[in-house]
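Complex shown without one protein chain; remaining protein chains in place.
Per-chain residue numbering starts at 1, and chain names A and B are given in the order in which the chains are listed.
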């Protein structure tokens, strides 16, 4: 019987710590698809607010479609804020599909970016890993 | 072997009832960030529709950013509908961060409201608890 208890305790431990980890570490994927600079300003502010509230939150902003100007060197209105957030661990993932369709080169994108093949697929992968999803914009 | 079967049956029971509970009780967090009264009208109607379809659904509407006028006493266009939905158990959670930034006092907010420190964090907590997420608006 002791062996049973051992197995059972182990499984209980796995479940309990699993749930605990989920409540403890907050992971959020933001979906930015709009070129609206007011929406982008709100996003930058919101990410900072969440990080102030939850210092250890993991945050990824996935940028695609019309949102691409958010990360374009010549159009980005919040490059400074983006760089500061990146310093605090925020990931800015830019959709290569969008770049291809709009003939945008990596060199035209802010150095704070990482690249993902398909923006929406990245968002899906994060949700599959248990991240919460927030659609940016109004 | 009987003890093994017991453990196994118990675990199976935990899994099956866990899944069952999940399909039985519907929990939905709505994210309202727009001041567009047509979008707000649609939201109010949709929440009522969902409640008519699923009487026992738990619904929370998180209001922040530009959506704040939805819950401001002097601007709310759907105060009556909000009060009626609250009677039916719907929670209207207003972001205190938004209120602070816009210098809005609690006394200016509809009495149907509850307050949360950071609207987006509330949405994330709900998703972490397994609630479904719906972004309001068009």
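Just a few scattered comments:
By definition in this document, a residue touches a chain if its C-beta (ideal position, glycine included) is under 8 Å from a C-beta of that chain, and two chains touch if they have at least 3 such contacts.
Computed from a predicted model, the values in this text were never measured in an experiment.
The chain omitted from view is touched by exactly one of A:50, A:63, A:99 or A:123, namely A:123. The chain not shown here touches subunit B at positions 1, 4, 7-8, 11, 22-23, 26, 28, 42, 46, 49-50, 53-54, 132-135, 137-138. As for the chain not pictured, it touches subunit A at residues 3-4, 7, 11, 31, 33-36, 65-67, 97, 117-118, 120-121, 123-124, 127-128, 133, 135, 137.
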